[in-house]
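Of the protein chains in this complex, one is absent; all others appear in place.
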Amino acid sequence: MKVKATASPYLLWMALFIIIPLGLVAYFSVTDRLGNFSLENYRASLAYSPVIFNSIWLAIIATVICLILAYPLAYNFSRKSANHQRTLILLIMLPMWMNFLLRTYAWMTLLENNGLINRFFGLFGLGPFEMINTSGAVVLGMVYNYLPFMILPLYSVMTKIDHSLIEAAQDLGCNSIQVLKNVIIPLSMPGVTTGVTMVFVPAVSTFVISRMLGGGSNMLIGDLIEMQFLGNAYNPNLGSALSMVLMVIILICMALTNMFEGVEEKEGMLL
Amino acid sequence: MHKNTLISLKNISVEFDGEKILNGINLDINDKEFVTLLGPSGCGKTTTLRIIGGFIDPDQGDVFFDGVRLNGVPPYKRHINTVFQRYALFPHLNVYENIEFGLKINKKLPESERKALVKEMLALVNLKGFELRKVTQLSGGQQQRVAIARALVNHPRVLLLDEPLGALDLKLRKEMQIELKRIQQRLNITFIYVTHDQEEALTMSDRVIVMKDGNILQIGSPTDIYNEPVNAFVADFIGESNILDGIMHEDYLVEFAGKKLECVDFGFAKKEAVDVVIRPEDWKISASEQGQFSAIVDSIIFKGVHWEIIAKHDDLSFMIHTTQKYEVGTSIGMSVVPEDIHIMHKMPPEGDSKQEEEA
Partner (left out) sequence: MSKWLSRSYIGLVLTFLYAPIFVLILYSFNQSKSRGHWTGFSLRWYEKLFHNDAILNAFMTTLLVAVIASVIATVLGTAAAIGIHNMRKRSRTAIMNITYLPVINPEIVMGVSLMLLFVLMGIKFGLITLILAHITFNLPYVILSVMPKLRQMDHYLFEAAMDLGCTPLQAFMKVTLPEIMPGIVTGFLMAFTFSLDDFNISYFVSGDKFQTLPILIYSMTRKRVSPEINALSAIIFIVVLLVLILVNINDVRREKELRKKEDALR
């Protein structure tokens, strides 16, 4: 039975609720409030370039920290016994099942000026340190929320690396560092690119983490967009233009990570 | 120790999860020899190979390489390379890069020399022109050749091969057997080969080591092992055999299948129960009344170069290989000359060969 028609309701649905809405965003971004064609929204977006660059910068820092934290962890996990792996992965996933608002709220409690961490420092006569409402707190919130998104793809790629490949590399003269450099890192690149995308995309577009941990002073592009649609600044045209900018940023990020993966392959082909 | 001895295993024991994998084996392997570790799965042959390769450290016993104790030396510091069971080619590298891998890691050879060595290896394994192919796009036989080239390019003194032909089809396997032997003779280095395929072992090896349940049963040249197996298990494992219960009445006189026959074996206890092994091709068929035994043809199958007959004599079945065809139900006579009757001590009970046969 080669039935294709069962896909039609879905295709219709996607056209109506994915394609058309995105088309609307594109349309709103190039019109003014009266519906006339205008590039004013993009010009206005330029004024917010510090916020945009701040978003990109903080998201990059968070992604890099996640990668550095997750890589050795995932490798470690992948070399453990099956039972251990199952438990550890469960432990990593468990916090993900709690709503991220609650997880972020937990850090508010800890970082506040009279929060637990400052109280602890207070015992030694230190502080209070200004931790909440800083860009550091925003990055911390991103790392905390999205670290599992980096660990899981890395782990799943690394468990698929056949142990005999590692033995083969040792057999051909690699010590542990050379095994890492010549076999494990190149073979785990697909996991790295997936992990980077899965952390960078939500990090660069968040508006909750910045609002809860960054206070008013650490606006991100997500906050700007939210304000244009639900805030006092109500301006869906500008909001749409900013959304387009956000999508372009993400496309560039993905193109870059894909290119990185592609270069490895191309180098192999050149010889 | 033999003066040519390159690798020497002394009293090696290995346990995994409380299960004995190797029971104190002793083994000397000579320089420039093609040695095969042969046995059914779980006999400890791969473990032995991995101990030599450095991937497992024995719980007890010592490994010597050229007289130097090798225990605890990691694989990357041994002059030994391995062809892995499923080849273990690096999927992110092409054929050239796979072969070059060890050269890049080990020595600071200039690019041009590396290139020359890789080219030489590609020629050796007949893969010229495949340099830029992805290894994932190669056939099983080609992957096999890359794996061999990748190991040999480092000029190891010993090449370990772990069932390298297991994944290939029959015709390719035969070709590769000949080719491996050619490569070994050409390079003049030691090959240690692991297989469960007795034909492969007999075809290629200078010496065969038959293993079972973590013990070495017999070490010898292929003809020794085939003609003079030490027990019924080895006899059965190396080629097809008729294994019969017998009694050794005195030196040179054995009784089996209700007949007392002359044989060439001696030195057994009086009336000792023994295994009598007769190769199917050693039976001579004659007219019914002229043979030592008379039997009825129960089934006959054409095997390509010969007919395989199962003949019944009382309750016993005999396997006979012959070039002549007999109809089912024909009465035939069967004879065997004393030299082809092989008498063996019964195996100790835990190594019951009959059970092994059925498994």
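First chain written, first letter: the chains are A and B, and each begins at residue 1.
The rule is short, and it goes like this: a contact is a pair of C-beta atoms (placed from the backbone, for glycine too) under 8 Å apart; a residue touches a chain by one contact, two chains touch by 3 or more.
None of the values given here were measured: they were computed from a predicted structure.
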Problem set entry | Touching partners, among the displayed chains, of the absent chain | A
Seminar exercise, completed: The listed residue (A:S49, A:N76 or A:N258) that touches the chain absent from the view is A:N76
For this session: Please pick, from A:L34, A:A47 or A:L102, the residue that touches the omitted chain in the full complex.
Result: A:L102
Exercise. For the full complex, which residue in A:S45, A:T63, A:S205 or A:N218 touches the chain that was left out?
Worked result: A:S205
For this session: Tell me where the left-out chain touches chain A, residue by residue.
Result: 1-11, 13-14, 16-22, 24-25, 28, 69, 72-73, 76, 86, 88, 90-95, 97-110, 112, 114-116, 118-119, 144, 147-148, 197, 201-202, 204-208, 212, 222, 225-226, 229-230, 236, 239-240, 243, 246-247, 250, 254
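Criterion: only the chains that are shown with their structure count from here on.
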Problem set entry | Of chain A, residues touching chain B in the complex | 162, 164-165, 167-175, 178, 182-183, 186-187, 189, 264-265, 268-269, 271
For this session: Provide the residue numbers of chain B that touch chain A in the complex, in ascending order.
Result: 53-55, 74-76, 80-82, 84-86, 88-94, 96-97, 101-102, 105-106, 131-132, 134, 150-151, 154
